[in-house]
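Shown here: the complex without one of its protein chains, the others still in place.
Let's look at subunit A:
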Amino acid sequence: MNRYSVFALARAALDRHQGWGRAWRDAAPKTRYDVVIVGAGGHGLATAHYLARNHGITNVAVLEKGWLGGGNTGRNTTIIRSNYLQDASAAIYEKSRSLYETLSQDLNYNVMFSPRGLLMLAQTEHEMKAYRRTVHANLLQGVQTEWIGPQRVKDLVPMIRIEGPRYPVLGALYQPRGGTARHDAVAWGYARACSAMGVDIIQNCEVTGIDQRDGRVTGVRTTRGDIGCDRLGLVVAGHSGVLAGMAGFRLPIESVALQALVSEPVKPMLDVVVMANTVHGYISQSDKGELVIGGGSDGFNNYTQRGSFHHIEETLRALIETFPAISRMKMLRQWGGIVDMTGDRSPIISTTPLGGCFVNCGWGTGGFKAIPGSGWAMADLMARGTPGPLAADFSMFRFREGRFIDESVAAGVAH
């Protein structure tokens, strides 16, 4: 692997940047691996990365039915935050956020982490109380957040209208070290680091079946041949239910479409991330100048990566009241991703009824922020076979046992 640095850049300039080479190997599948991970999105690649780096397990394949990071990793609104109410959530999301702080250095790949600050607007009395409670919880959890009043919101976001009339801004939950990162770079950076440690990343390789004997997984059948493995990790977000079906168990997951859109690029007008959960909208400005806007998820089960237009309309209708300046902007692109929603809106990092098979899913509408922490916890689980402190509460069996991590009430929808 070429190490990227200012010296490498200067050296490469001598031959007009013709000699950079591939960032990662496009591997062909071997017949057997110690660990097979299904899904080369952020979470799958991060799992492989920390398996190799933290646990020395490098005989690993990451299988991807499409292309690297082509699912939700390339479709989200890149928001990173950790201001969660429940202790288990705060622990894993803060682990993740803190890993993002040094991820570019750790991976030797610029993921453009930008801790520009994040506001969650309180626009109803109920939200105001809920967010103040979250600030108190975050204080105990060691997550740096604060409650700020409407005038401070206006100072941070000059273009916001705080006086309503339908959705007045009553204050905000402010996380100064929240922000954004370049989503594709996160996938590419992890892939490059994985590949350098010997992990095979295999694209265009769809899993069509899971083989088992005596209650243990023995391998997977794919469109590029059968691959044997001792341990299998399912990290496929929206298609988790399909893979679980192949493995012979059911998950408490429903797959729905979540949409986002970007505007035409404009001069800098917004240097923080603003989330408005009452109206199901969140907004930030990319380095290219586009406003990146996310909406709420659709209500019905859907695998098509297309959402319903009226949800976009609802999001924009409300955002325009809060940000009147954007009312005449043109929107350039709109797309959807299939997110995996659990009953308590918290993820699953868990052993499964099938021996040797582990599952990491249920990140719902907010998986991007969790990529490093999720991979860290999943690698720990897959290496040792039992969950460590970060993953223990996120067992898939919590729904039977009544141990919910109820962020559906605590975090609203945008998540």
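The working rule: a residue touches a chain if its C-beta (ideal position, glycine included) is under 8 Å from a C-beta of that chain, and two chains touch if they have at least 3 such contacts; residues count from 1.
Just so it is clear, contacts and distances are computed from a predicted model.
Q: Have a look at "Xanthine dehydrogenase family protein subunit M", "Peptide/nickel transport system permease protein", "FAD-dependent oxidoreductase" or "Sarcosine oxidase subunit delta" and point out the UniProt protein name belonging to the hidden chain.
A: The chain we cannot see is recorded in UniProt as "Sarcosine oxidase subunit delta".
Q: Looking at A:Q105, A:N301 or A:S327, which makes contact with the chain not pictured?
A: Selected residue, touching the omitted chain: A:N301.
Q: Which residue from A:T124, A:Q144, A:S255 or A:Q334 sits in contact with the chain not drawn here?
A: Only one listed residue reaches the unshown chain, and that is A:S255.
Q: What residues on subunit A make contact with the chain left out of this view?
A: Contacting residues on subunit A, toward the hidden partner: 239, 241-242, 250-255, 299-304, 306, 308-310, 342-343, 399-402.
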